[in-house]
Each structure stands twice: as structure tokens, then as C-alpha cells.
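One protein chain is absent from this view; the other protein chains keep their places.
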Amino acid sequence: MKEKNNNEVLRVENLKKYFPVGKSLFASIFSGKEEYVRAVDDVSFSVKEGEILGFVGESGCGKTTMGRTILRLVEPTSGKIYYKGTEVISLSKKRLKSLRRRMQMIFQDPYGSLNPRRTVAETLRQTIKIHKLVNSKAEEETLIKKTLEEVELKPVGEFWDKYPGFLSGGQLQRVSAGRVLILQPKFIVADEPVSMLDVSVRVGVLDLLLRMRNKFGISFIYITHDLATARYVCDRIAIMYLGKIVEIAQTEDIINKPLHPYTQALISAVPVPDPTVKIHDLPIKGYLSLTSDLVSSSCRFYPRCPYATKKCHEEEPPLVQGERDHYVACINYRKSKSVY
Amino acid sequence: MTISPRFLRRLKKLREFFSLLVRNRMGLVGLAIIILFLILAIFAPFLRTVNPTKVGTSKNILLSPSPQFWLGTDDLAKDVWSQIVYGSRISLAIGFLAAIITVFTGSLIGLIAGFYGGKIGEILMRIVDFFMMLPMLPLMIVLAAVLGPSIWNIIFVVSIVSWPTTARVIRSQVLSLKERTFIEASRCIGASDFLLMFNEILPNVVPIMFAESVLMVTEAIYAEAVLSFLGLGDPTAISWGMMLHFAFESGTMGKAFWWVLPPIACIVILIIGFTFLGTAITDILEPGYKEAHGF
Amino acid sequence: MGLKGFAIKKIIAAIITIFAIVGVNFVIFRMAPGDPVRMMFRDPRISGEQMQLIREKFGLDKPLWGQFISYLKELSHGNLGLSFWQKRPVLDVITDRIPQTLLLVLTALTIAMFLGTIFGALAGWKRGTRVDSFILSLSLTMYSIPAFSLGIILLLIFAYILSIFPLSGMTTPASGLTGLGYWKDVLWHMCLPAFSIIMWYIGEYVLLTRGSMLDTLRKDYILTARAKGLKESTILIKHALRNALLPVITVTGVNIGFAVAGVIEVETVFSWPGIGRLVYDAVMKRDYPLLQGVFLVFAISIVLANLVIDLIYGYIDPRIKVGGEKK
Partner (left out) sequence: MALLEVKNLKVYYFTRKGTAKAVDGVNFSIDKNETLGLIGESGCGKTTTALSLMRFVTPPGRIVKGKIVFDGRDIISMSNEEIRLLRGKEISIVFQAAQNALNPVMTIEKQISEGILEHESITEDEALERAKNQLNLVGIGDERSKSYPHELSGGMKQRVMIAMATVCNPKLLILDEPVTGLDVIVQRQILSLINDLRAKLHLTIVIIAHDLSVIAETCDKIAVMYAGKIVEQASAVSLYKNPMHPYSQALIKAYPSIKGEKKKLKSIPGAPPRLVNPPPGCKFHPRCSYAADICRKKEPIIREKEGHLVACHLN
């Protein structure tokens, strides 16, 4: 496990994040047992240099929490995170700050992720100041200008003094990208960066991410509930269900040869913008339950799985290699391959 | 020094705010009332007719209004108009000072409690809740009685009783701001807690602090009036509440309405002035905030 | 957490609060500069020997912590000390005054809440109309007038000048009235003080209900109700009012604290023989044990009132009743 791959930017090992249910002071005193939502439960993976790894799942599957935990916006319950060999979780505040120049995040909500009382230039200037990126006022102006051009907010003068309230969602998301890009990071977690944007500008922002990767070699974790956009930008995709990775493979393998029944359900549920394609009912049943009422020793997808057997209830399937780069966590995988 | 464009923008916003305020009917009335009393307080030495503390001769006791005594005299033959003029000083001073102290303390505690949540926040809020549970006026009376009568004690008492309200309002604002992604985004960029609190959150709650201060002024003016009326005021200072107290105690109230009505009118009008101003400000700055305060 | 858990939580919180109030009450009266005994018994005729006795009786010779323990012990026996002014146990003095205050306050509050809610809801429902701005500006004005000022004005006009109502007290002295005649007399005396409290409190309620109503009317479920084709009156009563009153109920608890303030002022002005007037007398006579006792009674009754209101709220709001307190 410890063997280090040179072009590996991020490695996550057995990451766990449990949230206690009922956080109130009283509740924890008077009810003896502690209950948890296992938002992220024993997740391991790695991201290579210049790679875009997608995390796809429904809301509540833990993908956002995982992204925030990697950047230590949330402290994990346990596990290890390595950025180019440096362990992130045990870092002091000061070291963490310098690491923030290398690891960054783009958030989902473009309307909320910029301070409404700051202009575009002031937002970027704030980042420059926090990390003391430049020495003179003139350099600062040049850097801001260059960054705004990089994220295609041109002509720069038109955006310089604008408050966020006067920009569209797509433009705001570009400012957010610029604020991050100015630090010259090596790794970015993009948490649903286009889900709140209009369709007509989504592709523009996705293309920006791709260009950031191609031009600066930045690695990404792209978190989304939308397999279609994930397919568009990702090299590899991991499917998450209730805190666990249930399948991880190269993008086209996931799309064309899904192994896990949940992945199959997800793929057949994705809407297709073609009126000639007919909707068929899903093989999946029930709803996603977020409470911790599952027995920890069963497959989490068991209650909704059309192929579930008694064994699925008794045993939690490990993530095993199916084909060369294709991992899946399903007991039935080998024997029922023909079924799929 | 050259004027920065940022400063100019602020100035423009301030001007815009005032033009909106003046166009708001309540705001205009409130502002006019407050300015009137400010003039009264500042120019008190020129506006008074006689020394308000001077006890007059016995033939001048309880005189009704006349060209010599504009608002008549009290039972010690002191001039009512001059007392009214000087009383505005006490009310405004106590109002402003108590409001500043209250809003400063309350905002700081609200900011910390909201920002840190967790144990610190919970403990702070329990304290706030506890204070809010205490009956305000009895607490003020008890404190004022124990500490002894002085203007500074009244300011202290009003502040200690009022800060929890502000703390609560600010905290709820901070809590909702904290949920906004830009705070997390700034943290992710590397901003320290201090920077987050004072550079990201604070500018967003300043309008509310401003509105809150105006409301606190009314609380303080009211508190001073009641405490003084109940005989807990500073006997060496002339205030409207004290005038009412002496009138009430003298037993001659029914015969000398010129002694009673002016201080009542002043208290009520000044409080209405600040209430109107506060309502107008919240109306302009934060449409959602009004409902939170029940206006 | 269901209704039971919610209730237990609230009750425990109330008990803790009462303990804290007792503590604060104790501390405040030790904050006074100078000898507490001198402060408590400002009687120059008191001899050194007597003082020593009092010290021992109140445990003032012990260290602060010991004093607190004996204070708690006395308190648990219902002993709030001796009123210097009335030379009787404080508890007796206070209990004598409770019925009068309750009569005045409950009458006034019920009327004020009833009218205030109706006018507030009306103003909110008719938002932006003339009715609304009339009710709103009147309420803001009423809300701005301290209760004692209003009381004095009413006293001047209706008692001194017009002589329609009596000047002070709760009954006509030495009238010897009984039965219905007695109650008529009380009612006659109560008119002005009750009216002062109602006017002051009504403004508060109008503002509150109106704000809550506006909040509710903006909610999507009101639009849903309209989309169902319901009558406006049905929407108002079944959807808007019920949801709008929920926050009003919680704030009622807090408001009882304000009502206490009104009571002190009004009872003082009209010499109504209740607890409020007792506060004034205790202040004038610098009767600290009495003041301490009255404060304790006020504070505890507010906590209990709040508790009752919380429990009612928990029963009314299904989000608490069924469990799963949601944000």
C-alpha cells in the first residue's frame, strides 16, 4: 500500500467521516447510545497527475462531505490523506495554509460562494493578500488582470468593479475558478460546479476546467450527481452509494459496461435529450434511506437491489478488481455476470 | 492623500441611503424629531430661560405658563421649560451611550457565538437565553437600587440588560451567513478565523447593527425614564423621568398639568422619533430583517 | 425526539434556569457597596447587638459560599427574609398582593392578546392598504409610549379633569360594599389601569402578528392553497393564521416579561395594591429583602409561564409532536 507512485497527486486511505445524529447538548446527555450517519465510510482511492476523477452519486451519498474532508474543511473521523506524499490530516494550521496554495476547491453555489460586498477584483485581491503572492501594487493589478483573462472574463475592465449581484451564474463560477487559479494549485476539488448553472453555459465552465487541466496539469476531483457531465470531463469515475465507493473504472467502461446493479440503475435513469428514446421503468425499488438503520454487515444497496440474495444481507462486499482497471463491490458480480 | 475610488463608492452608497431615508415618510419624521432634540440638547445653555436647578421664591410656586415661565413652574418654583431643555441632554446621552455599549458587546458576543457554534457558542447562547428570561424592568430596578442612583449606573444597568437581544439577533444573522458558501470558500483559500469574522462576516451584519443601535436607543431612553420615575434616577441630574417622579410624589400633579405633560410629551416624541427611524432603516436595508423583529 | 423528550428537555431547562436565577438574585444583593446588614436594615435605631443577631440569623457572618448555602436552605422553607418596612415575612407580604395583580394582568393581557392578534392578522392580510398603514402607525405609536406615561395622561384626563374614574386604589375606601356591588366597584377602579396595559401591550401584539403573517403569506403553501381554488377566508383561517400564530405563541412567553414591566409602571401610577406597586414601595423604602423577594417571584413566574407556553407550542406544532425537530 505504501509504495509510492511518482505521478500520484492524491492518495486517500480508509477515509471515514461519521456525523452524530441529534447534535443537541441535551440529547447527548440523556440518550446513552450515540447514533451516527456514516457519511463517508472507509473510502480509498488515488488521483494521478492531470487526471480528472469523477465521484457520482445521489444526494446524501457522502460525495460532498468526502470532498470537503479531503481539503480539511471537515475533520475526518479516521483515515489518511496524502498530497504528494505529505500527510494532510495531521498537518498544523500553518502548514495547512501553505498547502492550501496547492489544494483547492470550487463550490456548487455560484451565487453564494462570493462575498456580496466585494467586487470581482477585491475578491481576487483578498486571495493575493492572504498568501502574499506579490510584492507590489502593480504586480497585483497585473496578476488579477491575467487571471481574469485566463478564466475568460473579457474584456477585463467590464468585470473588474462589478459586484457579484450583477453577474450571471456562469460568470460567477468563472470568478470562483479565477480565485482558485491565482494560487496555481495542483489539485482541485470541484463540487458540482455546474449543477446550478443554465444548460447553455454549463459546457463553457466544464471546458474551462478541462483547459485548466490541459494547460496547467491540474488534477481534479469532479463531484456530481450527473453522469452525463461526468462523462464529458472525467477520465475515471467512482460511483458512491451511502458513503462507499461501489464501483470505480475508466469513464467509458463505467458508461458502457457497468458492473454494479446500482450503477446500472443510475445509468438507465439519466435523462436523454432525445424524444425518440422511450422511458422504461427502473429495476430499482424504494428510496434512499439516510438513517443508520442498516446493519453494518450487509451490502448497503441490499434493500433496493433487484438481484439481492440472502448472502448480500449477511456480508458486506469488498471492492474487488473486476477487469484491469475496473473495481466493483458486489458479491454477485462473478456468478451473475450473465444476468447483467 | 488622494481619495480612493472605494471611498467614493462608499460615499455614494451613503448618499443613496440617505436619499432613500428622506423619501421614506417614517424616516423623514423620525430624523426631524431627533435633529430637533439634538439641537435642544446642544444649545441648552442658550435656550434655557433661567437656571433649571435654581429654587425660586415661594411666590413663584406652581405657576401656570406665562411669558416669564414658558411652561410654568414646579412646586419648588423651578422653571419647567429650562428643565425640559436640560432633560434632553440626559435622555440623549444615556440613549446613545447605552446603545453603543450594548450593540458593541452584543454584536461581539453574537458574532463569536454564531461563528464558533459548538461548545463555545452553545454556552454563550445559554447565557443569553438566561438573560432574556430575566424580567427586564425588575432586574433594572433591583440593580439600580443596589448600585445607587447615578447616570453611569443607569447606563450600566441598561447595557447589561439589553445586550442579549442584540447578541441573539446578530448571532442568527451570523449563523445564516456562515451557511453561505463564501465563508467556506474563504476558509478554503486560507483565511484565518479572525479574517473570516471581521473581514467577511462583519461587513455583512453592519446594517443590522446600525438598525439595532437605533432600537437600543429607544430602549435606553425608556429605561431611564421609568427608572427615574420610580425614584431610582440620579437626583443631581435633571431628567424628564425625574420631573415626573417629583410631580407624582408631590401630590399636586392634578393641579399642575403643565408640569407633567411636557416631560411625557418629550419622552414619547423622542422614542417615536427613534422608533420611526429604526423602522425606516430596517425597511431600507434589510427587508427580511423587519419580520424577524416583528415590525 | 417526540413530545415527551421535548417536554422533559424544557422542564429540565426551566429548573436549571430557576437555580441560576436564585444564584443571580443572591449575588446582586451582595454586590451592594457597604455592609449588607446596614443596607438591608437602614434603621438607625438598630443596635449593634441586634445587628449581630441579624447577621447570625441570615448567616452573614459566614463566608460567601456558606451564606449561599444557608440562603438556599431558608429559601427551600419558603423563607425569603423579613420585610424591613412591613416588619413581616417577605413571602406573606408578597402573597397578599398576588391576587390583585393577577386580576389586573390576566384581564388586560387576554384582551390585549385577543385584539392585538386580530388587528395584526388583519393588517398583515391587507398588507399595503390603508387599513394596514393605519393599524401599523397606530401600533408603532402605542408601542413607543411608556406605560406609565400613558397612565399619567389617562389619570389626568379621566380622573382629575373629567372625574369619571377614581384616582387610585382598587376599591372605594370604607364603602363597605359587598357582593356584586363590590365587584362593580373593583371593575370601575380597574378600567384605567387595565386600559393602560392593554394599549401598551396591544401594539406589541399587532406588530408581532403582522410580521408573522407577512412571513407566512410569502410561503409557497399559501400559493398552493390558492391553486386548489380555496376561498380567501379558508386560506386565511386554515392556512395562514394557524402557521402565523405559531411564532406568536413562542414570543408570548418572552412578552410576559414585558408585561411585568407594564404592571410595575401602571400599578405605581394608579396605586393598584398589587406586586407592581410593592416594587415601588420597596424601592422608596429601600426595603432590600422585599425587593429581592419580589424579583425572585417575578423571575420564577416568567420561567414557569415560558415553560407552559413551550409545552403548548410543542403540542400544537406537529414537527415537534411527531418527532424529528427540523430546522
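Note that the chains are named A, B and C in the order they appear, and that numbering of residues resets to 1 at the start of each chain.
As a convention for this text, a residue touches a chain if its C-beta (ideal position, glycine included) is under 8 Å from a C-beta of that chain, and two chains touch if they have at least 3 such contacts.
Since the model is a prediction, treat every value here as computed from it, not as a measurement.
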- prompt: Among the chains present, which touch the one that was left out?
  reply: A, C
Message: Among C:4, C:88 or C:226, which one touches the chain that has been omitted from the display?
response: C:226
Field: Given A:38, A:101, A:118 or A:225, the one touching the chain that is not displayed
entry: A:225
Message: If the hidden chain were put back, which residues of chain C would touch it?
response: 219-221, 223-231, 234, 238-239, 242-243, 246, 316-319, 322, 324, 326
Field: For chain A, residues in touch with the removed chain
entry: 58-59, 167-171, 198-207, 225-229, 231-232, 252, 255, 265-279, 281-282, 284, 287-288
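In the analysis below, only the chains that are shown with their structure count from here on.
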Field: Comparison of A-B and B-C by number of C-beta pairs in contact, larger one
entry: B-C
- prompt: Using the average of all C-alpha atoms in each chain as its centre, how far is it in Å between chain A and chain C?
  reply: 54
Message: Measuring centre to centre with CA averages, how many angstrom lie between chain A and chain B?
response: 50
Rounded Å distance, chain B centre to chain C centre (Cα mean): 23
Field: List of chain C residues in touch with chain B within their complex
entry: 17, 20-21, 24, 28-29, 31-33, 39, 137, 140-141, 143-146, 148-149, 152-153, 155-156, 159-160, 167, 204, 207-208, 210-212, 214-215, 251, 254, 257-258, 260-261, 264-265, 268-269, 279-280, 283-284, 286, 288, 291-292, 294-295, 298-299, 302-303, 306
- prompt: In their complex, what parts of chain A are in touch with chain B?
  reply: 25, 68, 71, 73, 97, 100-101, 104-105, 107-109, 112-117, 126-127, 130-131, 161, 176, 179-180, 183
- request: Give every residue of chain B touching chain C within the complex, in rising order.
  value: 26, 130, 132-139, 141-143, 145-148, 218, 222, 225-226, 229-232, 244, 248, 253-254, 257, 260-261, 264, 267-268, 271-272, 275-276, 279, 290-295
